[in-house]
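The structure under discussion appears below in the form of structure tokens.
Apart from one protein chain that is not included, each protein chain of the complex appears where it belongs.
So, subunit A:
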Amino acid sequence: MTCAFSPTGQSVACGGLDSVCSIFNLNSPTDRDGNLNVSRMLSGHKGYVSSCQYVPGEDTHLITGSGDQTCVLWDITTGLRTSVFGGEFQSGHTADVLSISINGSNSKMFVSGSCDATARLWDTRVASRAVRTFHGHEGDVNSVKFFPDGNRFGTGSEDGTCRLFDIRTGHQLQVYNQQHSGDNEMAHVTSIAFSISGRLLIAGYTNGDCYVWDTLLAKVVLNLGSLQNSHEGRITCLGLSADGSALCTGSWDTNLKIWAFGGHRKVI
């Protein structure tokens, strides 16, 4: 369900329905079949691992979000949980956590999105309660992503909208909502990403649309789903390259596509 590169690119983490986050060291030798062996298994979640991200600048720490309603900060060196955010005896999400995003400007802060229709801001030094809870969505919050300046974050939801929140005040600053052509049912947002300047918000939808929103004007400037060679199924994930020059989208049509300004290349 989720995977992430470490900041140095030396290892990869991935998690899913086995409730475990597995770490692979890319420098390790492969077996006869060319497969890489797991170098560390992070066990402890009581539900599926929906999302994971390495703490920026640290190959040894990782945060996961889980179907057990918690987020966990892991020490990869020991394989142990450093902190648990939420859960049965602590204030936190009341339904599955579907997405997390760590603040690139302050790695002590991260946000989580959940099936309880809220997003929550956490301080890794204070696990007992969320710093702030953000209400507004009317369905599962499938995706959360920090705005490049680190003071705002975006969300994408099952209610078909994306929203922009301010972490310091809790204000909901913008709603990105547009009827999709030819749809009787509303398309859900599955994944979001910001361009490197924050001017663009890219959102993938269950009907194969991939809207590029102008963050300031809340207008759709482009629908990648309407272009030639667009995906033929639900967009499930998307992400920008480190230099912000290319976008990659993944879909139920089994394809990964790379989009760059003025061009299009397909990667199988």
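Criterion: a residue touches a chain if its C-beta (ideal position, glycine included) is under 8 Å from a C-beta of that chain, and two chains touch if they have at least 3 such contacts; residues count from 1.
The definition used in the following text is that contacts and distances are computed from a predicted model.
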{"item": "Undepicted complex member, UniProt protein name, chosen from \"Putative G-protein gamma\", \"Carboxypeptidase A1\", \"EOG090X091L\" or \"FERM domain-containing protein\"", "value": "\"Putative G-protein gamma\""}
{"item": "Among A:16, A:47 or A:148, the residue in touch with the chain that has been omitted", "value": "A:148"}
{"item": "Omitted-chain contact residue, chosen from A:8, A:60 or A:245", "value": "A:245"}
{"item": "Touch list for subunit A against the chain that is not drawn", "value": "89, 91, 129, 132, 147-149, 151-152, 164, 166, 168-171, 173, 195-200, 214-217, 243-245, 247, 261"}
